[in-house]
Each structure stands twice: as C-alpha cells, then as structure tokens.
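Now for chain A:
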Amino acid sequence: MLDVVNLTHTYGSGPEAHRALGGIDLSVPEGQLVCVVGPSGCGKSTLLRSIAGLVRPTGGEVRVKGRPVTATPDDLAVVFQDYSRSLFPWMSVRDNVALPLRRRGLDRAARRTAAAEALAAVGLESAAAKYPWQLSGGMQQRVAIARALAYRPSLLLMDEPFGSVDAQTREDLEDLVLAVRGHHRMTIVLITHDIDESVYVGDRVVVLTRAPAVVAADLRVDLPGPRDQIGTRELPAFVHLRSEVSRLVRGRPEFSMTPSQIDKE
Partner candidate 1 sequence: MILSRVARGAAGVAVLLVAAEVAGRTGLLDTQIMPLASTVLAGAAGLAADSEFLHDVSATVEVWAEGLLLATLLAVPAGVLLGSLPRAETALRPVIEFLRPIPSVALIPLVALIAAADGTMKVTVIVYAACWPVLVNTMYGLHDVDPVAKDTMRVFGFGRLAVLLRVTLPSAAPFVLTGVRLAASVALVVAISAELLAGGEGGIGVYIVRAGSGYRIDLMLAATVWAGLIGLVVNALLVRAERGLFRWHAARAGVTQ
Partner candidate 2 sequence: MTVANGGRLRGLALRLWTVPVVVAVWEAAARAAESVYFPPPSAILARLRELWFSGPPARLFLSDAALADFLPSLGRMFGGWALACLGGIALGVAIGRSKTLAGYVDPLIEFGRAIPPPTLIPLFVVLFKADARMQVATIVYGVVWPVLVNSVDGARYVDRLHIETARVFGLSRAERLTRVILPAAAPKIFAGLRLSLSLALILMVVAELAGSATSGIGYELLYTQQNFDLPGMWGTIALLGVLGFLLNSSFLVVERRTLSWHRRAGRTK
C-alpha cells in the first residue's frame, strides 16, 4: 500500500539548512495501522507531509499503491496536527465534514447523512450547525477526525489526532479509529507522542530518532484482539512493549545521562 524508500528532506539551503529526515525506509501493507513515535521536532510531520504529497522531499521516494507520489494521491485523507487551521471558518461544522464527500459522488442528502453519522460517531451530533470557531479546541479536533473518517479513504494519515481531548474522549476516539479501520479496511499511519497509545492502537510501532530522523526501531505489536481499554493495558505483553518503546524513544541510556532516567530504568 505504502512504500517509503530512503526518504530524506532538508529544509532551506546554505548555512540555514536543516536536515529533518535522514533516510527513512518504511513499508506498510494494506489494512495495517502503523504508529510513528519520536521526539518532538524530529520530523514526524515532515514524513507525513511527504506521504501526502504536500512536501516535495529532497531525496528518496514515496510510493502509494505502487505509484510514486508526485502530487497528492487520490483516496487519501489527513488529520492535520494544526487541526483548527485546517477547518474552514466560513462553513458550518456539517459543511466542513460534507465538503470532501462531493468527490465520492454522493448527492446532497447522502452527504448530509454521512456527515451527520460521522459527527455522531465523535459525539458531536449537536454541533453540526455551529461554526468551527464556536467550538473548543478538542471539539474542533474531533470535527477534523470526523471529516477524515466520513471520507472513507483507503489511506488515512493522522498527525497527533487526539492531542487536545480529555483522557476519556481520547480512549473513545482510539476505539473509534480501530472500529472504523476494521469495517472499512483502511491503511492508517498515526503519529503520536503518547507511547501507551501507540502500543494500544498500533499493529506496529515505528520509532524515529532525533533529527535528522531515521527509523530507530520497528516493532510488531502482538496483542490479542479485540483490544480493550482496560484489559489490554493490563497484559504483561502490553507493559513490556510500552517499556521497550519508551526506552527507544529516549535513546540508549549511555546517551541520555540524567540520573533520574537511569534510576527509572
């Protein structure tokens, strides 16, 4: 479904140049949910934007369904990290969710129904007629998720999609993504900095290093499904995986020498 081959990207040039991606290799089969974790500023968003065809990488290649990405691929949806700026303030919440569905060849009534369903799924059925700027940050984020889910893309990219919601809603949204993925066989790349979350929702967790980012580790998550917010998180395998990812994200102990961290390990 998705192949990333030796992807490099450098912002700017000359002395100002910043090398964000240092050669990333990643291959995602259809229907898989991959979580990408890594330290802040390492280049996760840059990777996602390259996959979406919004950044023209300075080296390497991205292929979606075997075709090299030069412009934005068809049948793709993105939940941007900056979700509030990606909603259109001149449209109601319902219209924001329904707008992309025109591509799906739905008529007006069908678009409205699909938008209403998606909004209900994220618990916002009562906000449909409101405007994005009348909602809280967390609500806006859920609108952005509803828009992406309603579109039913075959490839869904999410950049820290649950960052602004409370813990309870966050768990509900995690389960929602899992359910929708199961129903519609989407391939999902989900960026997060919550390590628990990456292990809980992912089939696989890819850990990136600091910039210039390369893949530090690529772990299979072998937890029995269906997942359950309480039960799954208590499994010894879950706890073990979480600690492993945590160690990898922090870097090897000999590189991060603060005593408190060594103590914990």
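Just so it is clear, contacts are C-beta pairs under 8 Å (C-beta built on N, C-alpha and C of every residue); 3 or more make two chains touch, one makes a residue touch a chain; residues count from 1.
Here is how the candidates were picked: all candidates are chains of the complex that A comes from, given by their letters.
Every value quoted in this text rests on a predicted model; they were computed, and no experiment measured them.
Q: Using the definition of touch given at the top, pick which of 1 or 2 touches chain A in this complex.
A: The touching one is 2.
Q: If we count contacts the way the header does, which residues on chain A are in touch with candidate 2 in the complex?
A: My answer: residues 52-54, 71-72, 74-78, 80, 82, 85-86, 88-91, 99-100, 102-103, 131, 133-134, 147, 151.
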